[in-house]
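Please find one structure pasted underneath; my questions will follow.
Apart from one protein chain that is not included, each protein chain of the complex appears where it belongs.
A, B and C are the chain letters, set down in written order, and residue numbers restart from 1 in every chain.
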Amino acid sequence: MGIMTATGPDTGASIAAIGSLDELYAFLSDHAYEALWTMENALTRQPVTTMRPYIWRYRQVRDLIMRAGDLISVAEADRRVLAFRNPGFSGRELARATDTLWAAVQMVLPGEAAPPHRHTPSALRFIIEGEGAYTIVDGARVQMEAGDFLITPNWSWHEHGHDGAGAVIWLDGLDSPMVSTLRQMFAEFEGAPQSKTHVYSDVLRSGYVEPSWMDRAVFSTLVWKLDDTLRAIEELRGEQGDPYDDVIVEYRNPQTGGPALPTMSAFMQLLRPGAKTWAHRQTSSTVYHVVRGTGYSVLDGQRFEWEPGDTFAVPTWVSHAHANPTSGDALLFSFSDEPAVRALGLYREQKAA
Amino acid sequence: MGIMTATGPDTGASIAAIGSLDELYAFLSDHAYEALWTMENALTRQPVTTMRPYIWRYRQVRDLIMRAGDLISVAEADRRVLAFRNPGFSGRELARATDTLWAAVQMVLPGEAAPPHRHTPSALRFIIEGEGAYTIVDGARVQMEAGDFLITPNWSWHEHGHDGAGAVIWLDGLDSPMVSTLRQMFAEFEGAPQSKTHVYSDVLRSGYVEPSWMDRAVFSTLVWKLDDTLRAIEELRGEQGDPYDDVIVEYRNPQTGGPALPTMSAFMQLLRPGAKTWAHRQTSSTVYHVVRGTGYSVLDGQRFEWEPGDTFAVPTWVSHAHANPTSGDALLFSFSDEPAVRALGLYREQKAA
Amino acid sequence: MGIMTATGPDTGASIAAIGSLDELYAFLSDHAYEALWTMENALTRQPVTTMRPYIWRYRQVRDLIMRAGDLISVAEADRRVLAFRNPGFSGRELARATDTLWAAVQMVLPGEAAPPHRHTPSALRFIIEGEGAYTIVDGARVQMEAGDFLITPNWSWHEHGHDGAGAVIWLDGLDSPMVSTLRQMFAEFEGAPQSKTHVYSDVLRSGYVEPSWMDRAVFSTLVWKLDDTLRAIEELRGEQGDPYDDVIVEYRNPQTGGPALPTMSAFMQLLRPGAKTWAHRQTSSTVYHVVRGTGYSVLDGQRFEWEPGDTFAVPTWVSHAHANPTSGDALLFSFSDEPAVRALGLYREQKAA
Partner (left out) sequence: MGIMTATGPDTGASIAAIGSLDELYAFLSDHAYEALWTMENALTRQPVTTMRPYIWRYRQVRDLIMRAGDLISVAEADRRVLAFRNPGFSGRELARATDTLWAAVQMVLPGEAAPPHRHTPSALRFIIEGEGAYTIVDGARVQMEAGDFLITPNWSWHEHGHDGAGAVIWLDGLDSPMVSTLRQMFAEFEGAPQSKTHVYSDVLRSGYVEPSWMDRAVFSTLVWKLDDTLRAIEELRGEQGDPYDDVIVEYRNPQTGGPALPTMSAFMQLLRPGAKTWAHRQTSSTVYHVVRGTGYSVLDGQRFEWEPGDTFAVPTWVSHAHANPTSGDALLFSFSDEPAVRALGLYREQKAA
């Protein structure tokens, strides 16, 4: 065991001998100090990030993941995941869509399966196309169809497989960049519980009623079905809508009455024909995914046109407005780190010009 | 206004022509993707950080800040702050003591004053030596004496000055690395409110009683006096104590009954003569400052001896135990990001070998 | 305006002249005092109530409300409600099933309607038989069928009507005795909002997703359908069950993840064939209603046999166990003041002999 003594080397004489600022800075640099008066003021008036608004085209994404399927070995198939790397990202760590959010597209083919694991990042999944795939969360299995939204809470065991026909493609969303940056990453790859022979259906998983003698966690495998979500949106079509988001609904966790996950919220929004929203910006960052229709979003003054399957990232404090100039509907799925930002007392938003 | 069209350049033919994995990776790199199967698994079993346990010696710190006082101009005097840069830090951003915490020593001389400002990081201050300095938080002024602990909550206006005699030196603690990493930094340097002519005393600031028609925030300038803290510790000297920390008390925010700040907690602990604690590790990180006595701490197996004024950093998930092998008392002040980690559902701790 | 002066009549001489305890007590009685030493100790070791366990037979209840229908005038039809008056009740106020809960059976015939009103008691309703009736809560209309459970939160406007065929009979449950005893009764009979032309369906009312720009209260008309409840119970049939209640589920409010109402919780429980539960007692009181099957409950040692439609009251701190000695299912609906008792920090429960 090494020992660092209380007094350390006696540097008194060396410091007394420092004759210039340059010599002082050299000493500081050698001894794990930094002079604040030489540093650029880190207290910036607004958040500084190298992250940029960006859009990934589904036509390209789909071609790439299909081509990757041809080129990579079967052994690597369970990680056939194409991550969206924000082009502004220049760090040495995890690629990411925004500073705090990971987004990726994953393709699973019939017969493939990923082994169970769990981790401290929370995850969510939005099914882009296909059916026949399933996920098992804490031993409970649910089927996944296009348009479904699912959550995998922090530290719950999860795995997936596919026993249907044709490729299934989904969008993965995680708070892993935030968890990693905060040095909170833990993962486990062995010791998963057996799949349950009985899996509770949505009437129990939705928290409609609750068995008093059982642990709520048993029912944590939550899936929101597209049909139900669309039915809700359809009912709201005649309402005023949100000035920044038109007809938007949040996926609500029935066990808490709050956001889908403690660190991430998720939404589906209908931009009605002709809709054009106001612009605002928030200290949360958001990833959008186009479910239906065509339109455009204006991110910090730049117009991004989109069509189904496209995914775009809105980093923190970037102003954003959405428009659907067509005569048909446009539907956007999105997820955000807003609950985490709020939990730290740091959420703010502003109407933008 | 630039326009990124919905379909973007048609890359279908280029992708079809990709003939090898190398060509695929080149294309991905050029187009803001990353292939997960080529990435080192970011889901590490335990947190990964380059930060290291480290100790800064007060004898050296004091010499350096005094020498700096001689060498730098008066104009820079309001930033005469020596930051503790963890030697494991290799990022491009804010130097820091741990991944999430900033720690620094600041010296203020009679007649000096720093202008008011406010920012989204929360701050705390522990006075190392001297008296006669004061701080003004949201217009309310409090005097600072050696051993006092103060908080500056997120977005409260604060400034300081010194109208006594002799140098005053204090330790600054901020969650600024966390706030900066999460891209939540906002600061303001103009528009501070006037200092109040009347400043409430501790009977009101402590939340002993509360005037029903006034906003609690008016009373947010909190200071915990050393004498009171020591009196509490003295009363607990005969108790069993905490196995990991001996006789430790948390500075409690009277307005909430919880931690000093929503993102940081702070503590004073007495290591009684002969005390030797168990080791544990947590997903929070902590900065310790020696108030009195000599002893040592064992951080991930390495022994760090300390004496009054020394400051040492315990990054996340580093095991730590403390010992006072002397026949006198040892007192440690510390602050931690534990409340922030808990708020995100990520706190865990473990007894270490 | 009358004036009671500060000093009042000078009673000093009268008091000095009091020569015996009898004279003292007479004086006290005349002057709005009470001598504690003459009072029976109100600090009883356990709750004292005159309320008794009691059962009301549906065969009788149904005959009576039908006969009442023949005898009372049409003008009184909107209050054709038969309240269950606990035979232990001897107060001057509102009859009640337990000290805190009101229970009653109401019959509505085709074409009848009750005008809108609102009040501070919270109400719930369980449909015993019939269909075609509807309720309108805060302007939103829902149909009611046998087995459905509905809530009318504190201060929400509500009314009901019947445009189907045949009698509809339901059980009303209110916390009105508690609200009345605590002198918190407010009611309004004019000024109800118009019925909404559009009423949200269960996908929105259940909190499945939530429109971010709308007030949650808009969706407060909650109904839990019997089929869904039974489906949940059927899924749990193979589980261990609760030792005191067998397969019991709580109706959960999706807007909070908590009890159906802030002051009352409601449950449906399946007593499986042959089930015989342990006995316990609680500081909450409960009203049970038999939905299906026959069996018995033992309340403070007395056996109460029951069959469909029967309603029985379990006052506070009365031990209770349930049994289904048949080879068929038994289903009990129940509601309780447990959330109110918990909110005041007074909830306790105990396994009974």
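Going forward, a residue touches a chain if its C-beta (ideal position, glycine included) is under 8 Å from a C-beta of that chain, and two chains touch if they have at least 3 such contacts.
This is a predicted model, so every value here is computed, not measured.
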Touch partners, limited to displayed chains, of the chain removed from view: B, C
Contact with the hidden chain (one of C:L64, C:V199 or C:A352): C:L64
Of C:E34, C:D163 or C:E349, the one touching the omitted chain in the full complex: C:E34
Contacts of subunit C with the absent chain, listed as residue ranges: 1-8, 10-12, 15-16, 18, 20-21, 24, 27-28, 31-37, 39, 42-49, 51, 54-57, 59-61, 63-64, 67-68, 71-72, 76, 79-87, 93-95, 99-100, 104, 117, 119-121, 154, 176, 178-188, 262-263, 283, 285, 294, 296, 298, 301-307, 310, 315-317, 340-341, 343-346, 348
Absent chain, residues of subunit B that touch it: 198, 200-201, 203-204, 206-214, 224, 228-229, 231-232, 235-236, 238-243, 245, 247-258, 267-268
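Note that in this section only the chains that are shown with their structure count from here on.
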Centroid comparison with subunit C (C-alpha atoms), farthest chain: B
Length of the line joining the C-alpha centres of subunit A and subunit B, rounded to whole Å: 28
Between subunit A and subunit C, centroid-to-centroid distance (C-alpha), Å: 45
Length of the line joining the C-alpha centres of subunit B and subunit C, rounded to whole Å: 53
Of all residues in subunit B, the ones touching two or more other chains: none
